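Every protein chain except one is present and positioned as in the full complex.
Our next item is subunit A:
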Amino acid sequence: MAKIIGGITSSHIPAVGNAISNNLQQEPYWKRFFDGYGPAKEWLKNARPDVVIVVYNDHGLNFFLDTVPTFALGCADEYHNADEGWGLKPVAPFKGNAPLSWHLAESLVEQEFDITMCQEMKVDHGFVNPIRALYGDHEIWPVEAIPLAVNTVQHPVPTARRCYKLGKALGKALESYPEDTRVVILGTGGMSHQLQGERAGIIDTDFDLECMDKIATDPEWFANLSNTDIMRIAGTEGIETIMWMVMRGALKDDAKVIHKHYHAPISNTGAGVLVLDNEAE
């Protein structure tokens, strides 16, 4: 049986990828941000997942606005990173797990989550950077990866509660997979930030810390927020934090908090790392 070992949250901003590419992790600006990943990496080493499911949003690499799926699941053997318009060198391709993906698609649709199935799916910084922050760079990645894209770009965007329910369905889907596969779920994006408009640059550290505490121990609190509530406090791009709820929903209610790390500002953003262990007593 597949086992959900735990979940990790991470920011996925492009600057994180640039810092890794340029080896800036120990520079004063980045040190505290990256050092806070240490315990998450340590936990991951012991957790030994076979597969990570990365919940992220595409930022206009794979999906143009001609077709915007609310939830889209990678169902391919591999996933390629590509130029997002900035001329950066793509990272090595990621090996997927097609049989698991198709099982998830089948189970999610059965549970009334009518997910879009993608047999080709380019993965952008939203998917790549959390993996790079947690594993470092590799020519052959040490883990299989499955992208699960949530639309946070074009409104209407799903609610935090809908994401939480998707997570619960994802958890059930994984539990019914017959192979012995160890899975970690990465909830990426956030936290408070706004890139656009005269209001650009808002960060609310109190709200972010409250979100980290509540998503870990009282996710209903976050599920009750409307998207307008979240955007009003945490900014239009801060809406990405809803994706953490997919990870949270897949885990047990009493999953144990192993690690909490918050840093701001990094680029324009508040950044939170949360590690939840699904097996600890």
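Everything that follows uses one rule, which is that a residue touches a chain if its C-beta (ideal position, glycine included) is under 8 Å from a C-beta of that chain, and two chains touch if they have at least 3 such contacts; residues count from 1.
The working rule: contacts and distances are computed from a predicted model.
The UniProt record for the undisplayed chain lists the protein name "Protocatechuate 3,4-dioxygenase", from the options "3-isopropylmalate dehydratase small subunit", "NADH-quinone oxidoreductase subunit M", "Glycolate oxidase" or "Protocatechuate 3,4-dioxygenase".
The chain not shown here is touched by just one of A:P69, A:P93 or A:P265, and that residue is A:P265. When the omitted chain is restored, the residue from A:L24, A:A98 or A:L195 that touches it is A:L195.
The omitted chain makes contact with subunit A at the following residues, 32, 35-36, 39, 59-61, 64-65, 82-87, 153-156, 194-206, 209, 213, 227-228, 231-232, 236-237, 257, 259-265, 267-268, 270, 273.
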